[in-house]
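One protein chain omitted, others in place.
Right, chain A next:
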Amino acid sequence: MTASHDLAARALAVGYGERTVIDDLDLQVPGGKMTAIVGANACGKSTLLRAMSRLLKPQRGQVLLDGREVHSMRSKELARTLGLLPQSPLAPEGITVADLVGRGRHPHQKLMARWSRDDDKAVADALEATDTVALAERPIDELSGGQRQRVWIVMALAQDTDVLLLDEPTTFLDVAHQVEVLDLLTDLNRDRGTTIVMVLHDLNMAARYAHHLVAMVEGRIHASGTPADVLNAQTVRAVFGMDAVIIDDPTSGAPLMLPLGRHHVAEREH
């Protein structure tokens, strides 16, 4: 079990250059739980994750990890506690899965030290935990999109952090692989107590897998709380500008959102 960490944003304002994307945002990430951030395109979800992993410097306000400003922490120290999987990472041509996963060990290695047994073990554990051992020597460019996404998560696992931020880990995956990735993250959360913050586009997946749901609108947090509290017709309207019906998911008990478009909806088409 890992220590539970306290990650929070206080009166946070971030943006690019002169432009402010997020203004005056407060967020408390529950430790040891899974949090999902949802919101329309360009509402600032990635920007929020970048600020929390200090890729972006706040214009105002702070991001606190266990009460300390992340921007005042040493970068390796932070990287041993908090990991980030960005929306579009790059893989050099020809890199093998084992090599890529091994690079997740960077924050645990001394400047000139050799590859250690701990590193070997962390890489082996991460590959085994995710059933990717058989892929270890394959070049990344020969994998399917789903396998590749999995390998990136394996790299994040090898980094072995107590807090893991993931930007759209399920985008481009078919429904079976989406479920697989979210199950994997749930295992990680249950077995190691890892605090997980993930940006998801699928509201129903978010409601099912997250303990805590955060809905963003134009750089602000519109609503946050348990999925049952947050996911309702008003929230969907405010976040996506779309009507919806919410029912109980018979398989999980979580709320289930059914979108209402202009067509193929019985009462609307008369």
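The rule is simple: a contact is a pair of C-beta atoms (placed from the backbone, for glycine too) under 8 Å apart; a residue touches a chain by one contact, two chains touch by 3 or more; residues count from 1.
Quick note on the criterion: contacts and distances are computed from a predicted model.
This complex has a chain not shown, and the name its UniProt record holds, of "ABC transporter permease", "ATP-dependent DNA helicase", "2-oxoglutarate ferredoxin oxidoreductase, alpha subunit" or "Ring-hydroxylating dioxygenase subunit beta", is "ABC transporter permease".
Checked against the full complex, the candidates A:A40, A:L64 or A:V133 give a single residue touching the omitted chain, namely A:V133. Looking at A:G102, A:P169, A:G219 or A:P255, the residue that reaches the missing chain in the full complex is A:G102.
Summary of contacts with the chain left out: across A:V29, A:A51 or A:L84, the touching residue is A:L84.
As for the chain not pictured, it touches chain A at residues 50, 53-55, 75-80, 83-86, 88-96, 98-100, 102-104, 106-107, 109, 111-112, 120-121, 123-124, 127-128, 131-137, 146-147, 159.
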